[in-house]
Structures are given as C-alpha cells and as structure tokens.
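Removed from the display is one protein chain of the complex; every other protein chain stays in position.
Then we have chain A:
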Amino acid sequence: QDLRSRPLPMSQRRALWQEQQKKVPVVSKGESWRRKNAKLLREGKEALKEILYFFSPWRKALQLIGGESWTRSAGQSSFLPFRHALIAGFVLVPSIVFRGSEGTGFPNLTGNTRAQDPVLLECMNYNPNPQGLVPFYTYILDVLLGTGFVELSYLFYGFYENTVVEDRNFYNIPLAYLLTAAFYFAFCLICIVVRSVWLGYAARVAVATGGQTGGEYSMIAFAGWDYGSLGDKETKLKQKNILYRLQVDLEEERLKNQAAALTLKQKVFLYSLRVLLLFLALGLIAAALFGIFQATQFSQKMSGREGIVGLLIQYLPSIVITAGNFVVPLLCDQIALLERYSPSVTIILALMRAVVLRLVGLGVLLFTLWTQVTCGGNPEEDDCRLCQYNYKLYQCWETRVGQEMYKLTVFDLLIAVATLVLVEFPRSRMVVDHSSNALVQKLGRQEFVIPSNVLVLVYGQTVVWTGALFCPLLPLINTVKFIILFYCKKITLFHNCRPALRTFRSTTSTFFFLVVLLFGWGLATTVMVYSVTAIHPSMSCGPFRFFDNMWLIVPATLYSLSDTSRDFLFFIGSQAFSIPLFILLCVVLCYFIALASVYGKTVRLLRTQLKLEGRDKQFLVKQIDALSKHLQIPTHRE
C-alpha cells in the first residue's frame, strides 16, 4: 500500500489502485481479516488523533509562535506535572496525613539525651509567628517574602515533622523527603539527557555527512522557505529574514578573507585589543558579582526591619541580580562592537557572558548565604559553636535559604509582568504609534529576542532546583509562574514586539541551552549534596532535627533493613562493583566513538567516489561525442 509515496500524478495512482483492487478477489481468510484489522486500526488511530489534538491547547499556541528554541524549552514544562505528582505523592500527602498521628520521633543516634541538654534547648528556639497585633499589610508582605504564615506551611522545609509512623503503616518521612529530592534531581537529569540525545540525532546526520559547515547556503536556498507561513506581513518578514541570513553569511565569508589578509602588525594590534576588552568584560562581571555579595550580606544582617523598607532590604539580592543581568549584557554588547569578531562568534560570546553572569551570580548568592549560616565554615566561631550553625541569625536556616530562592522566583515573575505592563505596552502603543520623533521610531518596538528569553527560563529553572530541597513546593510555584509568563509573553509577542531579524541556528542553539541547563543542574546538585552531607540541620525545625547531617538517615535506615538487602546494597556501593562498572562504561563509550568515526570516514570516502564517478561519466560522454564525430555516426543521444 505504498501507492501514495510514489511520485506519480494522481490519475495514474488511481488507475494503479483500480488494478490492485481487481487483483484482490481471491484472498485467504487470514489475509482479509488482517486487512480489515489494519483498516480498523487506521480509523481508530484517526479518532484518537482528533481527541488528542483537542487536548493540547499549548501545542497550537506554541506552533503559532513558531520559534524552535522557545517551544523546546517550553516543552520541558510538559514534564512538570509528572514531577509534581512525584513530590506531592511521596512527601506532601504523607506529611499531611501523618501530621496529627502519634508518630514517634525517629530513634536518634545520639539518643534523646541530646534533646534534654539545656544548652541545646536554645538551639531549638524557633517561632516565626509574629507576636501581638500585626498591621494588615503584613500578610501581603508575608506572601512576598515567604515569612509569617507562609513560613509555617508546607511550602518550606521547616514545617515538616521528623515523624516515623510505625503503628499501622510504616512510613519514614525524613527518608521520604530526602529520597524524593534525590529522585527529583535524577529525573530532571534523565529528561535533559534524553532530550539532548534526541536532538543530537538530528545533528548527528549533519555531523556524519560532512559537518555543519558544508551546506549552509543550499540549506537556506532550498529548505529555508516555510511554505506554511500565511499573510503578507509574515511573508515579507520571512523574506527579510532570509535576506539577512544570506547577507550575514556572505559578510562572514568576506571577514574571513579579510582576516586572513591582515598584516602582522594589524593582527597583533587586533589581538591585544581583544584581550584588553576581554579583561574589561570580565571586570564588569566581577563588579556585578561583588555587588551581589555585598547586597546579600547587607540584606541578611538587616533582616529584622519591618515595613516597606524591610521589604526592599529583603529583596535587595534579587534586585541587584536582576539589575546586573540587565546592565552588564548591555555594556558587553557595546564592547563587542569594538572587538570586531564575526557575527556568529559575537552572538555566542554575548550568550556565554550572560550565562556566566547569571550562574556565577547565583553561586555567589549561595556562597554568601553559606558563609553566614556556617560562619565561614568555621564551627568554632562564637556564633556557631553551640549548634554548629549560626543559630542567632538563623533559627531555621533551611527555611531561610528556601525563602531566598522563593524570593528570587517571585521577584522574577513580578519583574517580568511589570516590564510587560510598564515598558512594553507603553513603548509600542503610545510611543511608537503616536509619536513622530525620529529617535523614538528608531528605538521602535521591542524585539523579541529568543536567546535571552530562553536564558531567563533556564536561570529560573536552576533557581528552582537549588531551592527544591528547602522549599518542596517551589517547583509547583514555578509551574504557575511559567504558565503566567507564557501567556504574558504570548500577549506581548503578538501585540508589542516585532520579531528579531537576527536568528540563531536552531539546532546548535537548542543544544547550547541544554548544556547550560546541565550546568545549572550541576550547580544545584552540588549545593544539595553539600547541604545534605556537610551542614548540620537546624535543631528547631524540619525532619532532620537530631541528626548531624541529613545523609545520616540513610545508613540508619539501612541498618534496620533485613540482612540480605543490606548486604546487597553494600555490595553495590562498594568498589568491587563500581570499578568494573565504570570500566565497562568506558569500553562502551570507546566503541561508540570508534563506530562514529568509521561511519564518518566511510561517508567521506563514498562522496569522493561519487564525485569521481561523475567525472568519469563526463569523460566517457565526451569520448563518445568525439568518436561519433570522427566516424560520422549519428548518435542516439537526444
């Protein structure tokens, strides 16, 4: 039945179909049963497709928007419901259910004696509820800051009990908490890897058959026009886009030739200029990071203030981070004008700088928090000696870290909505449409630049991962934020922005963003592993109250398991198992690398052979021509 994949005119196809139908009468029972089944299956599939199409509201919107990188990153959020089910199922629901019940506190290793120690009782002092009468706006502030009634909710780490229910069903909440966090991270990693492998498949074809650089122009010429674009404006835009891409490619070619033709003196000058500007850019980034450091320290020290000033001080790190992420790339863009790299290198450099700024900025924030919580890692300092963490400033430090991440997320959302309302709408509606000022017209409508928008998404996801251990419902809040942002951006896209003229090649860019996402994930995992194993949990709150660090619950549980499972788990963790596994994985990796290089070589060989065949053919045809003229034999060639 592959009639339809044959490139014949329709009338011929139908004639062939008629003939096929005529030949059919004598058919075995099995054959006709199978054919009927195939037909039913096909109709079933059609019906199912229609139903599913109905249920995918995002798909239509995403297709409308059209940009590939945006849809890929937004498509990540299709995994979100599953992740939330994971968290909700394992941690949230049991906590709610078992909260009232008579769970016994986990038989702690250091014994209940610790709880009786009067000195340590001071460490367990924790009461985030405001005392006495509070002004009404405190509730709003609480939602914005994650304090007060929000703090004592399932949102933050501090609210979970360290109960282990033993009477009817055995459920170990602390262990569940830890393992859920670990599985969440592992699941995210698997999602990223699967997606990048799937992407790599598309890129693999290009790599095996001669690399990305072989075929840019022909790709643009023959696969560049989107036949599905509707409307006059969109067509004009696409044509401008293609024009721009071709001009950029030609320009790069010209620059390459120019660069190759520079004299030695000019080259030295250019390279030294570039090094200087690189240091300047690094200096700008370092200044921004220092600003973040100071802001975080200041904000944590002054965390007692009330009212609007208190709100501003609490949000100071977020404000500084956002301001830095806005100002520094602008300045770096100006620097890039002087550097005179080719356009594609400029774009990549700008993105790298933005990425470094964001991730390292987040890292600096976390580092500052760490120095304050653990007194710079020195447990002998005054503030930390008693409880091994700074209990004066932080009765419940995990909640505080969770609050910082929560504030970052909320602030991100607020700034995005505020920019939309206060900057983009006025800019397009009132200013551009009604003003005839030349400068204003030049600024024009906001360009929707896909790379920076995707970077914002990636950064938000990293913040969520870092905070997931301390603020279990943060992924849920992030989902809500994504949904709001999505619809906001959709509105702004269609009403206010004009599309960016400069495009970024979609497969490489998506791969790049996945790599950045992977880095973010690495940062979050480092933070999680460190806080689980090295920092003393708060004694006044949370499921890990009486442990020296959160990891200790795993060995404690393991000892209570039966002998065989314990031996099995110890064996898997031991060197006798992991080293051979590692060696095996290396061997498999080497095999695949070798296979890939062999295929690449084969393809290149076949291409040269094809070229030679063509030349042979031409040569023979010329010979035939010459001979036939010589012998005056009329040829049968057209």
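The definition used in the following text is that a contact is a pair of C-beta atoms (placed from the backbone, for glycine too) under 8 Å apart; a residue touches a chain by one contact, two chains touch by 3 or more; residues count from 1.
To be clear about the criterion, contacts and distances are computed from a predicted model.
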Not-shown chain resolves in UniProt (candidates "Histidine-containing phosphotransfer protein", "Rho guanine nucleotide exchange factor 38", "Calcium and integrin binding family member 3" or "WD repeat-containing protein 89") to "Calcium and integrin binding family member 3"
Could you tell which one of A:Leu40, A:Val194 or A:Ala221 touches the chain left off the display? A:Ala221
Considering the whole complex rather than only what is displayed, give the residues of chain A touching the chain that is not shown. 1, 3-7, 9-11, 13-14, 17-18, 21, 46, 202, 205-206, 209-210, 214-232, 234-236, 239-240, 242-243, 246-247, 250, 506-507, 607, 610-611, 613-615, 617-618
